[in-house]
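Of the protein chains in this complex, one is absent; all others appear in place.
As written, the chains take the letters A and B, and residue 1 is the first residue of each chain.
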Amino acid sequence: MESAVILIAKITIASSMAVLYATIGEIFAERSGVLNLGVEGMMLIGALTAFATTESFQSLWVGTLAAMLTGGVFALIHGFFAITLRVNQVVSGLALTLFGIGLSDFLGRPFIGKVSLKFEPFGLFPLDKIPVVGQVFFIQSALVYPAYLLVPLAYIFLFKTRYGLQLRAVGENPSAADTVGISVFATRYLYTFIGGALAGLGGAYLSLSYTPGWKEQMSGGQGWIAIALVIFAMWDPLKAAGGALLFGFINAFQFYCQAAGLTVIPSYILRMLPYLFTIGVLAVITHWKAAKKRVGAPEALGIPFEREQ
Amino acid sequence: MRVGLKKRLRPLNWSRYLLIPASILMALFLGALLFLYVGVNPTRAYLEMCKGAFGSFYNFSEVLVRATPLILCGLSVGLAGKMLIWNIGAEGQLVIGGIAGSGVALFLSSHIPPPLVIPAMLAAGFLGGACWGLIPGLLKARLHVNEIITSLLLNYVAIMWLEHLYFGPWRDPAGRGFPGTAMLPDGAWFPRFWGTRIHLGLLIGLGAAALIWFLLSYMRWGYEIRVIGANLQAARYARINITRNILWVMAISGGLAGLAGICETAGIHYRLQQGLAVGNGYVGIVVAWLGKLRPGAIVLISILLGGLMVGGDQVQITLHVPSAISLVLQGAILFCVLGGQIFQEYELHVQHGKR
Partner (left out) sequence: MSISTEKRPPTVLMKGIVKRFPGVVANQEIDFRILRGEIHSLLGENGAGKTTLMNLLSGVYQPDVGEIYVDGQQVSFRSPRDALDHGIGMIHQHFQLVNNFTVAENIVLGMPGPIHLDLAITEKTVDDLSSRYGLAIDGRARIWELSVGEQQRVEILRMLYRNIDVLIMDEPTAVLAPQEIERLFAVMRLIKNEGRSVVFITHKLEEVLEVSDYITVLRRGKVMSTVRPEKVKGKDRAVSRELARMMVGREVILEVGKESCKTDRPLLSVERVSVRGDRGELAVKDVSFSVKVGEIFAILGVAGNGQRELVEALVGLRSMESGQVLLENGDIIAGLERVAYIPEDRKGRGCLPDMPLLENFALTRREQFTVGPLMRWKTVAEKARQCIWDFNIAAPSISMKARQLSGGNLQKLILAREFSQKPFLLIAEQPTRGLDIGATEEIWKAILHQRQKGGILLVSGDLKEALSLADNILVIFRGQVMDIISCEDEDGIADIGPLMAGVRRKR
């Protein structure tokens, strides 16, 4: 039997994945200057699509890819309104969330309670033989392993490549980017799509791996937590991983207490912890950044772009 | 050939009043597609919805019942919105208001003179919601934390607390099937009118709308709130105290949603139960925005969306279509209105070939 520490660590990793994918996705979108509050909606659509497609095609990977595609397309709806029509991005994002929740509720009825294929955890040979670290990190479901590559690659892309520089420029000063020939619209559409695809992947992880099956609003607010984590991470993929792990740890801790029958902290407070923790973390980070006077948000975040008239 | 958006020489003004109806039609069209997808005749579906909402006096009274919490939540979000504060936490404030008001009813009503019970419940509901709204308000005013996320996450916390209460310490000893507290004492039941389920809450909602309208149009404080929302820099320049206003507005905003909570609890359910948090706070955001943050329009839109939701319930019963259709339609209406607004300022511009 595994020790409690290793168990908690494993569950931490597993609990942080959905939020991690969504956060990295939203970082990309926001780095291009598009604020997409529809993450919760995109995750749900992704979760439903993944489950339904897997069921129809009897293939987990088809389901996953379908979820990413749908998530991306869904995000493009918001993208169209935010980028081309230049509407208020907060309202548009909220509309997307409502739309996503409603649509997934509506279309998901037939799938409630159904059981289908799921990703089982397996050991990644030979890494899983490393003591402690191997057990924790490399005996996970197949949808976890891509994250190990995604985080460092996202970081390198953003800060060490020419295209990452262009992406960041579009989010900081789209007018400057436009002047040197970067297409602001194309960039924003692309990364909004990527943001949606990753959120969809997070949703797929939920319905195909973490809590297999479909239930209404099964993401339980993780889309919103992702949005908060983007701020906590200061739009940096590495810090986002850290934040997601913290969130996962709180969840794991709560599971463990409930499973082990520890009643020192009442269960309803335990269940509130992830949300309270996120608020607390957000408050600390914002206050700290305000004191530092150099806030990390892309300067043009949420502001539509138009060549000056 | 290139198609793009070009700014109009003069913005279209006449279209302003057509915008909402046109967007609704557009959204209904999209909804029709969804109905077709699940194999239901859209015309029949919409007719059923209309019948369910407006077919009879009783049906319409149900629409007003549905609209009551929407009016209060819409005002809640709308007032905050006038200062450019996004109160996404109306749902949680509603719940806390219900908890606070029920608490007074369940445990304190025997100590209060009978005519004061309902006012006490209302006060508690308002204060409870106000306190819950002050949390994101304080975080924003003092620490500059984004209120969208904080107020929203608190919704989840509030709902968990609610569940804890009616599954746990406040559980109904009589053990009725549906999870919830004991029934509120008789003196705590809000009066109903005309043999329908329309209750005191509707009057409170309409009264609140009138008060808010008066505040914003004629009172100095209302003017200052609008100035902050119009131009924060100018408000500072004019020596308007921003921090104090954030706190007061979030408190009142939370209080309005809290009233919605206690009104639903004591006007409809007569107990604190599962089914208090059904999304009124979120629909309130839609209502506020569609009503352009104006109290009068908020009342009208509340009735409209109330009709949509009653119609949705009807369609679920008679045609077995999930009532979530109304949520989808709301999202679609929002998108259509958003998109439609653009055409007031811009026009479609087609460029042919090279000059």
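Quick notes
Quick note on the criterion: a residue touches a chain if its C-beta (ideal position, glycine included) is under 8 Å from a C-beta of that chain, and two chains touch if they have at least 3 such contacts.
None of these values were measured; they are calculated from a predicted model.
When the missing chain is restored to the complex, the residue among B:18, B:116 or B:238 that touches it is B:238.
The residue touching the chain not shown here, chosen from B:46, B:223 or B:343, is B:223.
Contact with the chain that does not appear here is found for just one residue of A:165, A:238 or A:269, A:165. Residues touching the missing chain, restricted to chain A, are 160-166, 168-169, 172-173, 175-182, 293, 299, 307-309 (touch as defined at the top). Contact between chain B and the unshown chain involves residues 7-10, 218-221, 223-224, 226-227, 230-231, 233-234, 236-239, 354-355.
Operating definition for what follows: only the chains that are shown with their structure count from here on.
Measuring from the averaged C-alpha position of chain A to that of chain B gives a distance of 28 Å. Chain A meets chain B in the complex at residues 37, 77, 81, 84-88, 90-92, 94-96, 98-103, 105-106, 109, 220-221, 224-225, 227-228, 231, 266, 268, 271-272, 275-276, 278-279, 282-283, 286-287, 290, 309. Residues 5, 7, 34, 86, 88, 139, 143-146, 148-150, 152-154, 156-157, 160-161, 163-164, 168, 282, 285-286, 289, 322, 324-332, 334-335, 338-339, 341-342 of chain B are the ones touching chain A in the complex.
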